[in-house]
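Just one protein chain is left out here, and the rest sit where they should.
Moving on to subunit A:
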Amino acid sequence: MSHAHVSNTKRIWTVFGLLSIITIVEVALGIAKPGFLHNNNLVGVNLLNWIFIILTLVKAYYIVYAFMHMEGERKSLQYAVIFPLIFLVIYLLFILLTEGDYVFEVFKNSTIKWNF
């Protein structure tokens, strides 16, 4: 192993605390659903969902970088794993969600009536 054999226990518990706080905030917001967040949109997605998405990505970052110890790997491995993932996921989401919205519009506005 290239990295030193020092104990990371302190960092592990810090990250655990952070992930717990984020989860508690998410659940509290999910139960309360504050109206001003839930009913105001930003680029087609309401503010509450933006908060959920951002908090989830923060959690994902800490799981990958701290727990999976990606921060201890070489930059080349980090980028080889993370860049394809980010690019393909954004691409896939963009294509499928745009298409899903289009299908919705077709059934809502055109003469074809959707029964199911």
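What we mean here is this: contacts are C-beta pairs under 8 Å (C-beta built on N, C-alpha and C of every residue); 3 or more make two chains touch, one makes a residue touch a chain; residues count from 1.
Keep in mind that, in the parts below, contacts and distances are computed from a predicted model.
Within the choices "Glutamyl-tRNA(Gln) amidotransferase subunit A", "Phosphoribosylformylglycinamidine synthase subunit PurL", "Aldehyde dehydrogenase" or "Cytochrome oxidase subunit III", the name that UniProt assigns to the complex's undisplayed chain is "Cytochrome oxidase subunit III". Those residues of subunit A that touch the chain absent from the view are 1-2, 5, 7-9, 12-13, 16, 19-20, 23-24, 26-27, 30-31, 33, 38-39, 49, 52-53, 56, 59-60, 63-64, 66-69, 73-74, 76-77, 80-81, 84-85, 88-89, 92-93, 96-97, 99-101, 103-104, 107-108, 115-116.
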